[in-house]
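One structure is given here, and the rest of the page talks about it.
All protein chains but one are shown in place.
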Amino acid sequence: METLKYEKPLISKITAGIPNKFGLPVKQKIISEIDGLPVSELIEKYDSPTFIISEKTIRTTYQEARRAFETRYPKVQFAWSYKTNYLDAVCSIFHNEGAWAEVVSGFEFQKALSLGVHGSQILFNGPEKSAEDLTLAINHNACIHIDHFDELYLLIQITRKINKKARVAIRVNMDTGIYPMWDRFGFNYENGEAWNAINRIMLDENLDLIGLHTHIGTYIMSTSAYAIAATKLSNLFMATSRKFDHWLKYIDLGGGFASKNTLKGAYMPGTETCPSFDDYAEAISNAIISSEIPHEHLPVLFLETGRALIDDAGYLLTTVLANKRSTTGRRTMVIDAGVNLLFTSFWYNLGVYPSMDISEYVEDTTIYGPLCMNIDVVREAINFPQAKVGDQLVIERVGAYNMTQWMQFITYRPNVVLIDLEGKTHIIRKKEELESLQSFEINPKK
Amino acid sequence: MKISEEVKISDNGFVFNSKTGDSFSLNPFGLEMIKSIKEGKDFEILKNEILQKYDVDDLTFEKDYYEFCALLKHHQIVVQDNPTDFK
Partner (left out) sequence: MSKQKITIAVTGLNNTDNPGPGVPVIRGIKESSTFDVRVIGLVYENLEPGIYMDGLCDRIFQIPYPSTGSDDLTERIERIHQQEKIDVIIPNFDAELFSFMKNEKRLKEIGINTFLPTLKQFQEREKDKLPEYGKKYGIKVPKSINLGSLNQVEDIEEKMEYPVMIKGQFYDAYVANNEEQAKQAFQKLAAKWGFPVIAQEFIKGTEVNVIALGDGKGNTIAAVPMRKQYITDKGKAWGGITLADDKMINITHSIIEKTKWKGGMELELIKTSAGEYYLIEINPRIPAWVYLAVGAGQNIPEALIKLALGFDVQPMTDYKIGKMFVRYSYDMIVDLEKFAAISINKEI
C-alpha cells in the first residue's frame, strides 16, 4: 500500500484579536538553489553553516547602481567600502568593475594596496589615522579625508617633516533632516566649522584641497536627505571657488543607502520601502546639477555605498539542530548559525527560508543560534513551517557587515564560498581550525 | 491520557475548551491524532496505525507524538496529573 505524506500533528491556541497566521494556507518562499546550485550540494561540499557569495549578484547590483547615476550625472566614481566586506575576492570583483577603494584604517589601506589598488585611487576616511598611516597615505598619493582639527594639524606637521604635499578633502557633518543626525564625524556645516577648516587648509601650501566628503548616516530611507547633503556640499564648493579661485575636483556623498533587509520595528518589509538606486541618483544628481556650480566645473561625484551593493549577494546556509517547546508552549528552533556569524541580526529581522518544501503549516517560532549563550537569538518571532532536525535553511541578504563584524566565539568561523559567473564554486575564506587560531597565542605556562 | 470532558472538537479542526474558554485550531493531522486519543487508543496502537498509513519512521513519530501530548497538557485539553508526582 502506498503511504500518505506525513505532517507533524499541531495544535495552536486561537488568540482573539491578535493576528494568527496558523492554518492560513500561505505560500512559503523557498530558496532551494543559489545561482543554479542546489543548497543541499553546497552544504555537502562545504559543510554547514557556510556563507555563499554570488559574483553574479555583486556585478549586476553594481552595474545597476552605476547605470542609475551615470545616466543622470556626467562624472561618477564608486569607491568600495572595505569595512562592509573586505574579503579579498569580494574587493577584487568591485575593483574589476571599476570601483576605487574606501578605507578607514591602516589595515584596510594596506589591504587595498595588496590587491593592487593604486594609492591615488584610495579614499582614506575615518577618525583613526595614526602618523604612520598618514605618512603611508601621503607617500601613496591617496585622498585623505580629514575628520577633525587634531588630524588636520597632525597632517600639517607630517607634510612639513617629510616635505611632501598631501591631497586632502574634509568630511562635513550636517543637518539633513534625518534622525539621528550624525555629528561625531567630520566638521559641522551649520556652525561654520567646515568653512573654517577649508580656510585653514587653503592657507597651507603643503595641503592640496581636492574634495568635500560627507556621510550622513546609515540605512537612510529618505532620498531627500541626500539632496540636502548634496546642496550643502555644493554651497561649500562654490564658496571655496569664490574666495580662493580654486575649483575642487570632487564631491563625495559617502554611503548609507538602505538595503532591502527589514529593520526591527519597521512596519513594512524592507523590500517594499527601500528606495531604488534610481531614486537616490535622481535626488543627488538633481541637487548638484541645479546648484550654482557651472556646468564646466561640475565635480566628480564619489559614492561609497557598501550595504546596498553587497547585502543581496550574501547568503548563509544553515541546518536545523533541534526543535523545542518553551514552557509557554511556544515553538523554538535551534539552528547551527548564530549571532556570532550574523551581527546584522541585532538590527534586522533577517529572512530565513527553508531550502525545500517542508510543510504548508506555519507556526510562530523563535529561532535560536547554537551558542550556549542566552543572547543568541536569530529571529525572535517568525512564522515558520515545521522544519525537522537536519533540514537545511537559507538566510538571505547577509553580504554586508556580517563577514567583517563576525566573532570568533565558542566555535570556528565557517567557509566563505564564492559562486563565480560560470557557476563554479571557490572557497574564498577557509573555515578556521584549532591550529590557525592558536597560532596567535603564546602560552608561557605549557 | 484522557481528553477532558469539557473539550469539544469540531470536524473542521476547531477545539473549544468550555472550562477555560480557550479555543484552538488543529492541522488535519493534529485532528486525526486528537480523535484517536479521544477514542482511547494508546501510543503503541496509534504508532502501528500511523506507520502503516503514513510515510514516517517510528522515532520521528514518537518525538512528534510526545510533543503534541505536551501541548495538549499545556493547553489543559487532557486531564491533568501532577507532574511532580513522578508516577
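Each chain carries a letter (A and B) given by its place in the written order, and its residues are counted from 1.
Following the convention adopted for this analysis, contacts are C-beta pairs under 8 Å (C-beta built on N, C-alpha and C of every residue); 3 or more make two chains touch, one makes a residue touch a chain.
Just so it is clear, the model here is predicted, and its values are computed rather than measured.
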item: Shown chains that the omitted chain touches within the full complex; value: A, B
item: Residue among A:I30, A:L113, A:I162 or A:M181 that touches the chain left out of view; value: A:M181
item: Listed residues B:S4, B:S23 or B:Q76, member touching the removed chain; value: B:S23
item: Contact footprint on subunit B, counting only the chain that is left out; value: 10, 12-14, 16, 23, 25
item: Subunit A residues that touch the omitted chain in the full complex; value: 14, 16-21, 23-24, 26-27, 177-181, 265, 267-269, 271-273, 383
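Basically, only the chains that are shown with their structure count from here on.
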item: Euclidean distance of C-alpha centroids - subunit A vs subunit B, Å; value: 48
item: Contact set on subunit A toward subunit B in their complex; value: 1, 3-14, 22-23, 323, 325, 328-329, 361, 388
item: For the subunit B and subunit A complex, residues of the former touching the latter; value: 13, 15, 22-30, 32-34, 50, 52-56, 60-61, 64-65, 67-68, 70-72, 74-75, 77
